[in-house]
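Complex shown without one protein chain; remaining protein chains in place.
Per-chain residue numbering starts at 1, and chain names A, B and C are given in the order in which the chains are listed.
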Amino acid sequence: MTKSSNKTKTSAAKPVNKRSECSKEQARHYLRQMMHIRKFEDKMMDLMSKNIAQGGSHLYAGEEAVAVGAIAAIRPDDYIASTHRGHGHCVAKGGKLNELMAEILGKATGCCGGKGGSLHLADVSTGNLGANGVVAGGLGIATGAALSIKMRKDDKVVICFFGDGAMNEGIVHECMNMASKWELPIIFLVENNLYGMSVAIARSSRLEDHTKRAVAYDMPSSSVDGQDVLAVRDAVATCAQRARDGRGPSMLVANTYRYYGHSRSDPRAYRTREEEAYWHDRDPIKLFSAQCIETGILSENEVKAVDDSTTEDIEQATQFAVDSPMPEASELYTDVYA
Amino acid sequence: MTKSSNKTKTSAAKPVNKRSECSKEQARHYLRQMMHIRKFEDKMMDLMSKNIAQGGSHLYAGEEAVAVGAIAAIRPDDYIASTHRGHGHCVAKGGKLNELMAEILGKATGCCGGKGGSLHLADVSTGNLGANGVVAGGLGIATGAALSIKMRKDDKVVICFFGDGAMNEGIVHECMNMASKWELPIIFLVENNLYGMSVAIARSSRLEDHTKRAVAYDMPSSSVDGQDVLAVRDAVATCAQRARDGRGPSMLVANTYRYYGHSRSDPRAYRTREEEAYWHDRDPIKLFSAQCIETGILSENEVKAVDDSTTEDIEQATQFAVDSPMPEASELYTDVYA
Amino acid sequence: MTAKETKQDQRILTYGQAINEALDQEMARDQSVFVMGEDIAIYGGAYSVTKGLWEKYGDERIRDTGISEGAIVGAGIGAAMTGMRPVVEIMYVDFMTLVMDQLCNQAAKLRYMFGGKIKVPLTIRTEGGAGRTLGAHHSQSLESWFMHIPGIKVVMPATPYDAKGLLLSSIRDDNTVVYIEHKMLYNTKGPVPEGEYTIPIGKAEVKRPGKDVSVFTYSRQLLFCQEAAEELANEGIDVEIVDLRTLLPLDVETIVESVRKTNRAVIVEEDTITGGSGAEIGMRIVEEAFDYLDAPVKRVAGADVPMPKSAALESLAIPSKQSIIKGIREVLQ
Partner (left out) sequence: MTAKETKQDQRILTYGQAINEALDQEMARDQSVFVMGEDIAIYGGAYSVTKGLWEKYGDERIRDTGISEGAIVGAGIGAAMTGMRPVVEIMYVDFMTLVMDQLCNQAAKLRYMFGGKIKVPLTIRTEGGAGRTLGAHHSQSLESWFMHIPGIKVVMPATPYDAKGLLLSSIRDDNTVVYIEHKMLYNTKGPVPEGEYTIPIGKAEVKRPGKDVSVFTYSRQLLFCQEAAEELANEGIDVEIVDLRTLLPLDVETIVESVRKTNRAVIVEEDTITGGSGAEIGMRIVEEAFDYLDAPVKRVAGADVPMPKSAALESLAIPSKQSIIKGIREVLQ
């Protein structure tokens, strides 16, 4: 095995699509969400290294444009199913920073009362059907939610996030077949960050282009530059429209990159520092900030204002989380049954 | 739902390929095996209706050319993994009729000592890795056997039989991905008899052509007329050669039909009598007998001789099975551990 | 309608018909109920339990699936989380092996993990047990696995009456219920009221009062226990039979009450003995009624072997009237 140099293989890492459009309000919103996520994750890393945050946390830093772009393309009452790398999805779907941060710290004020934690982070009241500690664990849930929508003749859609590594789980095959056969309103959104933990795609599959997997289900598929928030938004919007129109599921592969190691102690021996540098160059926040300024949608000061306020928000959320109490012992036995 | 009329959709139901060749000895062998299987199954049906054979039995009648053709293309020391519809595979792989029949009747003289029965029928000493009561239960076993072959630098191959219905199990996806990535010497042989129990392919999948599923694994695939024993043999031979040459797995879809209902009491309400008639017209034994006589490989008398001797063989096997003793009570606790 | 009243209704149905009727009535009553599984539509289910429902409710609410157990249960969970009350069928309990992640990691835990903010009102109907010489992949009893999953409920009715009432309760329950039928019970008959009625999940029933020894059982083994009790009655041995009906939650109260009365306990289960349901039931008795026990708690259970195909061996692998009688005699010594 040689360390793979994925930067050359990733066809989707194109320059930001200049034709995508967005309003000033939208631009500010996307930027704010991406910055919230980035700073949330950087803070998380900090809290972990200080042992204030315990347990595992799979950080979303680097992939912000995927969650933000995708969720910008759907309605607040639509559903998402998230993954073990779910902080970004939670923030983008409208979770409250305070409660998300508190949840990861296992506090009573967390959105799950401290019972879920990072791996099960979700404010389900926002239409987030949950992060999942089991890789591909959200596929069944998402497919069922889409079935539910269809049976109730609702016009909602579901975005089912999962990783390139998850693609090899059997349940993915079963759910895609079912969703396709029943023409369910679901978007299978593959967050392709080139690795499943330490294993490069080419090390676990002969076929590196996941879009081709959709052929097996007679389902449309495409890929998108996952560093470009507007490109992701527009690609998901197309899929969502298709779903709302009753034309069934689709697969979208968003090519992106995670900045941190898989776990705190991961030396990232399976990837090169050059590859990392390449992707840091294509940082989604940097790219979008530059684009906004360049096209005049936001001024440099306006971008700076978002930057400052988001820093502030994360500091406050952290303080809230740290200051919050642990759950009472009596909580151990609540919520097991409805 | 309307009852599907699959005869028009099945592209592979072509006339027998006249160019395939075989020697007199081979012809006699194929014919004998197919007749053994047919008569074995007809006898089984008879024994079931008389309640001499108890429990479930999924009969292979109608599909004989698949097992016989496929196994004719590999060596006796190669492996197969079989299915819940496994009697035909066992016979074709060289199982002894007496012991197979006795096994289905739960007798001590059965190839599994009466512990396996129809759903677990296998003489593993013939390289048969076993029938399996779990649909797609043989995929992991077959993939592992192929891995074992490769790691031991052996030149054997594995034929992994499974049904069109099994195709939707998650483990199929996982194993095909693994086999393809590791270039294992395995042939995924889909016995496409148009239904998984009562469910027509079109009712469980949007994609009716299973060969396209191989795209997801970057694996070659093709289909073959499963009623034509020589066509099956030749198609499998090509796949086997590929595997032996170290070029990895392939998928072959053999289009065929089961004559009996799924279970004894199945009224076959999910398929039309016309469809059944169409396939009975393309009976693999009839077709091959006619071809042999027409091309002069076997005379009518020679075909008749095979017919007579196989009838005799099945009668003897039945007698043997019926006369055999049940296992001793002490056998209950043996063979649990090695 | 109370259980007592309904029992006076003498309409006789089979266990299979009772289940079918429960499904039918609940689908008619509640639009959010639907059925999903393999061969449940035109085929009517491997054991004919859903017969006629597809004709009545159509493809939309009686959904044939591909052979994809993980997706069947997974989609059931997602639908249940978002407003539906799915009843999914796993053809044999042996194939529940394929859905343990969905069941144990998802259905059972989602509510807890999300701080009580969602519920998963899913019913998983499946069918288990030996008796048809189907061999090791179609004859298991795996209920003790499910008993070990906090967050779900486990129901195993033995009579047509209980089958209907408990299925209605299961569907209406806001939690995931694993409802396990027994393949040898489908054709057994008993009185079943026409109307809707529910039986509380978690309540055992004394099916035969007695004073000498308590037998705790469920599902098909109830019938063997009843035969054994009849035979022993001829000898003047008065057996109390408690049909547990629900394994999770377990009705410890009724169990303990019975042991306090008889001072002797036999547990009869078809499950393989080691790590079977009887271990938990037995330990509950030990924990809560040790001082009342005049003899060790006795388990009469399946042999620790994969189910052999041969009829000659299969009948030895599970409890029988004889082995139950033997077990009862043992604790009476």
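The working rule: a contact is a pair of C-beta atoms (placed from the backbone, for glycine too) under 8 Å apart; a residue touches a chain by one contact, two chains touch by 3 or more.
Predicted, not measured: the structure shown is a model, and the values here were computed from it.
A.B. asks: In the full complex, which of C:Pro193, C:Gly276 or C:Pro319 touches the chain missing from this view?
C.D. replies: Hidden-chain contact among the options goes to C:Gly276.
A.B. asks: Among B:Gly88, B:Gly170, B:Gly196 or B:Pro249, single out the residue that touches the unshown chain.
C.D. replies: Residue touching the chain left out of view: B:Gly170.
A.B. asks: Touch as defined at the start, partner being the missing chain; which of A:Ala136, A:Val253 or A:Leu298 qualifies?
C.D. replies: Considering the complete complex, A:Ala136 is the one touching the chain left out.
A.B. asks: Looking at C:Arg63, C:Arg85, C:Lys117 or C:His137, which makes contact with the chain not pictured?
C.D. replies: In the full complex, the listed residue that touches the missing chain is C:His137.
A.B. asks: Out of B:Leu47, B:Leu97 or B:Cys112, point to the residue that touches the absent chain in the complete complex.
C.D. replies: Answering carefully, the residue with contact to the hidden chain is B:Cys112.
A.B. asks: Considering the whole complex rather than only what is displayed, give the residues of chain C touching the chain that is not shown.
C.D. replies: Contacting residues on chain C, toward the hidden partner: 94-95, 97-98, 100-101, 103-105, 108-109, 112-113, 135-137, 142, 144-145, 147-148, 150-151, 248, 250, 271-272, 274-280, 282-283, 286-287, 290, 295-299, 304-306, 308-309.
A.B. asks: Could you list which residues of chain B touch the chain missing from the display?
C.D. replies: The missing chain touches chain B at positions 79, 81, 110-116, 120, 122-125, 129-130, 132-134, 137, 139-149, 151-152, 170-171, 174-175, 177-178, 181-182, 334-338.
A.B. asks: Suppose we count only contacts with the excluded chain; which residues of chain A make the list?
C.D. replies: 1, 54-56, 103, 106-108, 112, 114-120, 132-137, 165-166, 168-170, 196-199, 203-205, 263, 266, 269-270, 326-327, 329, 331-333, 336
The rule we apply is simple: only the chains that are shown with their structure count from here on.
A.B. asks: Which chain is most remote from chain B in terms of Cα centres?
C.D. replies: Centre of mass proxy via C-alpha means gives A as farthest from chain B.
A.B. asks: What is the distance, in whole Å, between the centres of chain A and chain B, each centre taken as the mean of its C-alpha atoms?
C.D. replies: 45
A.B. asks: Averaging over Cα atoms per chain, report the distance between chain A and chain C in Å.
C.D. replies: From the centre of chain A to the centre of chain C is 41 Å.
A.B. asks: Could you tell me which residues belong to chain B and also touch two or more other chains?
C.D. replies: Residues 168-170, 203-205.
A.B. asks: Please list all residues of chain C that touch 2 or more other chains.
C.D. replies: Residues 65-66, 68, 70-71 of chain C touch two or more partner chains.
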